[in-house]
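A protein chain is absent from this complex, but the other protein chains hold their places.
Here the chain labels run A and B in written order, and each chain numbers its own residues starting at 1.
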Amino acid sequence: MTNKFVGKRIDRVDARDKVTGKALYSADFYQEDMLYLKVLRAPHPHARINSVDVTKARKIPGVVMAITAKDIAWVKNFGMIFKDQEVLVREKTRYMGDALAIVAAETPAIARQALDYIEVDYEPLQVLSDPLQAMDKKAPYIHEPREENCEPGYNPGNLLCSHRLERGDVEKGFAEADKIIENEIRTPHVEHVALQPEAGVAKYDKDTGVCTMWVATQWLHDIQADVAQALNLKAEQVQIIQPAIGGAFGKREDVSVHIIIGLMSILTGRLVKMEMTREELMITQNKRHPIIFRYKTGVKKDGTITAWEAEVIGDTGAYASTGSAVVHQALYMCTGPYNVPHLKGVSYTVYTNNTYAGAMRGFGATQAAFAYETQMDCIAAELGIDPLEFRRKNAYELGSITPNGQILTTSVGIKETLDKAAEIFGYEPGRLSKEVNGKIRGVGVASSMFGCGYGEGFPDHSIVDLEVTREGKILVRSAAADVGQGILTVVCQIVAEVLDIPMDLVEMAPGDTHATRNAGSTSATRQTIFSGNAAKLAAEELLGKIYHRASLELSKHHPQFLVRDGEVVLQGTETRISLAQLARISREKGDPLQAEGCYFPRTDVPDEATGQGRLVYVAYTFNTHITEVEIDKYTGETKVLRVVAVPDVGRVINRVGVEGQSEGGTVMGLGMALMEKQVIEEGITKNADLSTYLIPTSLDMPEIITDIVESGDAAGPYGAKGVGEPALLPAAPAIINAIYNATGIRFYHTPVTPDEILQALQARASKNF
Amino acid sequence: MLIDLGYRAPDSLEEALEILGEDSSFLILAGGTDLLVKYFDAREKMGNVLDISRLEELKKIVIEGEKIFLGALTTHEEIYRNRDLQKKVPFLCRAAKSVGAPQIRNQGTLGGNMANASPAADLAPPLIAVGARILLAGPDGERSFNLDEFFTGPGKTRKNPNEIITGVEFNVPVGDFRNTFLKVGQRRALAIAVASLAIALSCRQGKVEEVRLSAGSVAPIPLRARETEKILQGQKLDNLPLEKAADQLEKEASPIDDIRGTRVYRARVLGNLLRKGLQEVLSQEGVSENG
Partner (left out) sequence: MAKVKVNLKVNGKEHSLEVEAATRLLDLLRDELGLIGTKEGCGKGECGTCTVIMDGKTVNSCLVLAPQADGREIMTIEGLGSPEALHPLQEAFIKKGAVQCGYCTPGIILSAFDLLEKNPRPTREEIKEGISGNLCRCTGYVKIVEAIEFFNEGRGEHDK
């Protein structure tokens, strides 16, 4: 049976509003009589705050309110996992994004100018900007020690947590090895650059006691909970309505404006609006964790990996955010999609006075992919084995065991991705470098794996509600945040597929904490699996109810029916009854045509000492990139010529959507490889704007060919898996590996700039004289 | 208590100069691509702004044979797209094309690029290499400078606060005139130069008759590399002392470390740009020797 919608190229359900400028994003809400908020941020990345005096600011005409921590002693701390962040700092700043005061004024210009009149008295403390320095017992505490996280030998105030991974016996494994390769590989702070800056609008109704806000977030219900607890409200007193979201990539997991706008709407009694500037959000909101990987890998001459040991150190910055999860996920993915019989690892999540780090596309797995793909490439070179062949030899198959000890029983397409990529690219072993018109070219390979969903026994679930309306449309209620990846379209496709109804008869209700049920976050590459499955379950249940109502109305039996184009048809006859009719009849009978689907699979909590579990992630997505670069020997500038990207997504739901993620992920990886580094020195961000933090432009775009492997039979709807984060993972390492093959120079970090390439080329040239 | 922005938009250059004569604290606004970025989120701190963007008399490009005048309000895009300039001084057009991206080129002006005096200003190297003079008008009359003597430091020029740049003029060398502009950036658009080099070469009877080299982002001001020019002056085209010249050019530069690049890289890549650029001009077909 062929599918009507699933697997096809489907237009996005929200595209029409976006191409005409009608889609409403967080900053697009206007009303007469709004108050505008501005926040005074820290004067120093680590300082004791003696006083914050807003007296002069309060006197400015047009300033309605100016507050400091003293005015809101009743407000609690917030945070994704640990509630270690203050809405307004009470005693000390820990990074430059800490908030000291909030001003509410009649115009944005007045609010902004009022900040200049706030006087702060502070004493600088020692700034810790290096996690290795912060881990040292002698370093000053950034936070007060937490007993349960103390690890002997390390600074108890600055080590947030540690995790462990162990399977087999690495000493035995190293003894069996012919070669042992050790490397230290580092990734930097990376900024998401979601194009829409953080913004939001809130109003408080004192009669109902409900604070309503229009603000983007990747997880409606989680932010609702965090705002409510911070402001001493019940969850139902905080209503968040989801606007269109201008990109996220992990930037919108943490609280940004949410608590501040809620708070000020309550205190002023008026509608309040806050917009962060690009500079402000680059300093204040989360980053990708810089991570240090210290690897030791044992291999036999024939290329078999025997053992792998890893130490993983992540700089989580001033606050925990999701750092405890990100860094240990880097550990759990640290050997990639390769069979490793003996492994051992430890990860440390460390506080510093840098901008706090949190979720960013890949959530630790991106950094790990760069690290293990660099390590794999080094080993291949060391052994004299073709890099693609070396990966293929060690790559997962059905029955392989992940670092967490999970045996892969379904949907393992990594070898197919390698083979398909090689074929499409025209990969020729031994011919990975050449010179063309005075420029040097190189070909690089990288593969990756990614565990979809939160996994690890975390209560990961998603709910979708469906209803047949009087007009015969299907109304979908889902809280899943569409950040551009297209989940709302995927959900509609699945509903349309099950109910055999044209897509334009499927309508999405806006995401709203009060009208849509918890769908979990748009993160962890989970929505296609979780909300997709929930939608399928709901649609199947709804179909049953539709048939049931039809059988009552037509006095016929269920097996004789089928649905087609919004009607129930009695097979072999002209008898049909529309969904609209069935909906009206059902409603009259007090039994409306509605259904709810909830997908709540079980995963295992990994063992604390070893990180092992039977089923730690519900699915793994694999991806391979083969990339060709061209380097100008005069300037060191690297151009990415073409990329062949082959993800294994289990099963394609929206073909255009999967390609879009692959292409976007490839270009984001190009940025990571060649130009992106958030430079934070002594806690101060040096490149907090888009002319100094560079992302790729259209002229940097390479030729990208995406081909898709459908290994089938994964946990998601129709056997699908997610692709949002996996699309990025192999991109940067493939480029750095290609640079190696072009130049013979290995880099162990990103970004690799023209500066470094030229200096390395010249150093090597002078050595050869 | 709060600061207000004062705004005047004169209808003529004369009126503009009158205003500046009375109050030279007015900041001059043309395309806004430097000024409004500098004062982002603090526009009121500009104090008083003199909007000269409508002064037609500053918008012309005048080409009379080899004499070229570019009005100060000529935009980067207009320079890039001008057919005559593309024929006569293609390296200037290439430099204009390399600025930012279409929107920035549509707004940003020649005068603004000069007044902003960034050491990375893309139009400066080719204009210096072609021996341009910059023209100023003030309440006390007109002044002009050789462009390579106009800049005094990063963001600083010889222009007085009560003067307005009216344009730039230069003569295109006759005879076998070849030129090129190279720019190294961190990406392929919206990129401020990490290093740039303009080469203007007049050849005669197989030798270098005259050469001018000007580099951007490698010194506090756009660099005129006179010592390197001397090495190339009079040399035979088929035997140019490339290595000696490249070494000298690296020495003449005084680059710094900043967020875009290191001094070591800037110096090295500058030498390479000379090697690359000279190879490029040598393979160009110049205008015939007799003009």
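Keep in mind that, in the parts below, a contact is a pair of C-beta atoms (placed from the backbone, for glycine too) under 8 Å apart; a residue touches a chain by one contact, two chains touch by 3 or more.
It should be emphasised that the depicted structure is a prediction, and the values quoted were computed from it without experimental measurement.
Peer 1: For the chain left out of this view, which of A:95, A:204, A:249 or A:599 touches it?
Peer 2: A:249
Peer 1: Touch as defined at the start, partner being the missing chain; which of A:210, A:424, A:475 or A:690 qualifies?
Peer 2: Going through A:210, A:424, A:475 or A:690 one by one, A:690 is the residue touching the chain not shown.
Peer 1: For the full complex, which residue in A:115, A:340, A:452 or A:667 touches the chain that was left out?
Peer 2: Of the candidates A:115, A:340, A:452 or A:667, A:667 is in touch with the missing chain.
Peer 1: Tell me, which residues in chain B touch the chain that this view leaves out?
Peer 2: Considering the whole complex, chain B reaches the absent chain at 2, 4-7, 9, 29, 31-33, 36-37, 40-41, 43-44, 49, 51, 53, 77, 100-104, 106-107, 188-190.
Peer 1: For review purposes, identify every residue of chain A that touches the missing chain, sorted by number.
Peer 2: Against the left-out chain, chain A lists 9, 11-12, 14-25, 27-28, 30, 109, 192-197, 244-249, 275, 277-278, 483-486, 656-657, 659-660, 663-668, 689-691, 695-699, 701, 704.
What we mean here is this: only the chains that are shown with their structure count from here on.
Peer 1: If we count contacts the way the header does, which residues on chain B are in touch with chain A in the complex?
Peer 2: It comes out as residues 1-3, 40-42, 44, 101, 184, 186-192, 194, 259-262, 264-265, 268-269, 272-273, 275-276.
Peer 1: Residue numbers of chain A touching chain B in their complex, please.
Peer 2: 59-62, 109-110, 112-113, 117, 277, 279, 634-637, 674-675, 679, 686-687, 691-692, 694, 696-700, 753-755, 758-759, 762
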